[in-house]
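One chain of protein is taken out of this complex; the other chains stay put.
Labels for the chains are A, B and C, by order of writing; each one numbers its residues from 1.
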Amino acid sequence: MRARVLIRPKAGILDPQGEAVARALPALGFTGARNVHIGRLVELDVEDPAQLDSMCEKLLANPLIEDYEVQLLDPGA
Amino acid sequence: MRARVLIRPKAGILDPQGEAVARALPALGFTGARNVHIGRLVELDVEDPAQLDSMCEKLLANPLIEDYEVQLLDPGA
Amino acid sequence: MRFGVLQFPGSCDEIDALHAARRVGDAELLWHGTQDLKGVAAVVVPGGFSYGDYLRAGAIARFAPVMEAVISFAREGGLVLGICNGFQVLCEAHLLPGALLPNANRRFTSRQVQLEVVQGDTDFTRACPASLSIPAKHSWGRYYADEATLDELEASGQVLLRYAPTENFNGSLRDIAGVRNAAGNVFGLMPHPEHAVDPLTGSTDGLCIFESMRLAMEGAHA
Partner (left out) sequence: MPDVLPTVEDALALGLTQAEYELVCEKQGRAPNQVELAMYSLLWSEHCAYKHSKKLLRTLPTEGRYVVMGPGENAGAVDVGDGLVCAFKVESHNHPSAVEPFQGAATGVGGILRDIFAIGARPIAVLDSLRFGEADSERSRYLLDGAVAGIGHYGNSIGVPTVGGEVYFEGPYEQNCLVNAMALGLAPRERLVRSAAAGPGNVLVLFGASTGRDGIGGASVLASAELDEGDEKRPTVQVGDPFEEKKLLECSLQLLDHGLLVALQDLGAAGLTSSAAEMASKGEVGIDIDIARVPLREPDLEPFEVMVSESQERMLCVVAPEWVDAVLALCEKWEVNGTAIGSVTDSGRLRVFAGDELVGDMPVRALVDDCPLYDLAPAAPEAPVYPAPTRVLAEGASLRETLPALLASANLASRRPLFEQYDSIVQSRTVRRPEQADAAVLQIDPSPAADSPGEAPAARPALAVSIDCNGRRVAADPYRGTIEAVLECAANLACVGAEPLGTTNNLNFANPEKPHVAWQLSEAVRGLGEACRALEAPIVGGNVSLYNEGASGPIYPTPVIGMVGRLPDAARAGRLGFAAEGDTIALVGPFAPSLAASELAKLRGEALPERLGDIDIDAVRCAQFAVRGAMRAGALSSAHDIAEGGLAVALAECCLAGGLGAQVRLDAGDDPFATLFGEGPGGFLISGTANGVSSLGRRTFVRIIGSVVKDSLSIALDGEDLLWSLSELSTAHQALAALFP
């Protein structure tokens, strides 16, 4: 089964990449973008989706600094 | 409106990050993971969602080596 | 009194650390695939990119067979020094509090930095003067821990090194450049003391950290 993990910097932790993007957008003519945050996207096929949480805790994310969200993708999609 | 952009390495492009994770998982006891790919996740508030595509082309993604997918998030979510 | 310097396939500064340690004692390399620490009295986890570090610096290395041995070694009170990537690995392995994040300046930065020795009476700093000039070079060096943890680290004297004013290019909270664990036997820092051991290639200010460890090892055996 295809799964997607969204990993984001925890709220309150400085996100310099996000800030740099927010700074760069107006110069390119894009106004009104706010609260820009940059994280990581992991997509993978797994046999046992029950393992995903523990994969995230152990390897894919660092719970001290990152939040993660697991999405199971419809196999038909 | 909150928007999410998923940015992934284009099919066929070498993805060293994904390969590194795929190699590491079995060693941690997670078997059966395949097709692991790592990309970036950008989340932001925009006033005009119509700008998102062009933001991706110009700044958020590198269209030469990355594909992107824009998701508009339900404002109530 | 031997130092063991870990060697991952992507280590870069392990030979430098080996030679630095040899200036104060014996030292040998320990391959990442082994669980045998060969009786060394102190372990150095060196800089570099252990397993490529593509996901998050140090995230994969902490699961190396040798790290299992290092974790037990540390739990039993063995001296462990983590430099740069080694610091990241020790944080990921929960041997040290906190985590390292991408530099606030968003770039790999290589610069000679001025450090203040905050605690001079530890197994890692006993031989150090009050301030040190040592190179730093990394892209993931922003030390982070939550406020409560930071307060506690400061209160309990676990912050050993700070960046001097204006030197903190990576955005580390409270200018922290190096911390030790509560027990005092594990220490990690982002700057590279092993690259400051020879007047010809820079300063010799890093030597005091290895020298302090040697004193601690001898004390432990006395």
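Keep in mind that, in the parts below, a contact is a pair of C-beta atoms (placed from the backbone, for glycine too) under 8 Å apart; a residue touches a chain by one contact, two chains touch by 3 or more.
Quick caveat, the model's predicted, so the values are computed rather than measured.
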Where the missing chain makes contact, among the chains that are shown: B, C
Selected residue (touches chain absent from view) among C:126, C:142, C:162 or C:195: C:195
Omitted-chain contact residue, chosen from B:20, B:33, B:46 or B:61: B:20
Interface residues of chain C (partner: the chain not displayed): 9-13, 15-16, 19, 22-23, 47-49, 51-54, 107-111, 135, 137, 139, 192, 194-195, 198, 200-202
Residues belonging to chain B that touch the chain removed from view: 9-16, 19-20, 23, 62, 64-65
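Please note the rule applied: only the chains that are shown with their structure count from here on.
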Whole-Å gap between the CA centroids of chain A and chain C: 29
Multi-partner residues of chain A (at least 2 other chains): 40, 59-60
For chain C, residues contacting two or more additional chains: 55, 60, 63
Contacting residues of chain C [partner chain A, same complex]: 55-56, 59-60, 63, 92, 98-99, 101-106, 142, 144-145, 171
Contact set on chain A toward chain B in their complex: 2, 4, 6-8, 21-22, 24-25, 28, 30-48, 51, 54-55, 58-60
Chain A residues touching chain C - in the complex, by the definition given at the top: 9, 13-14, 16-17, 20, 40, 59-60, 62, 64-65
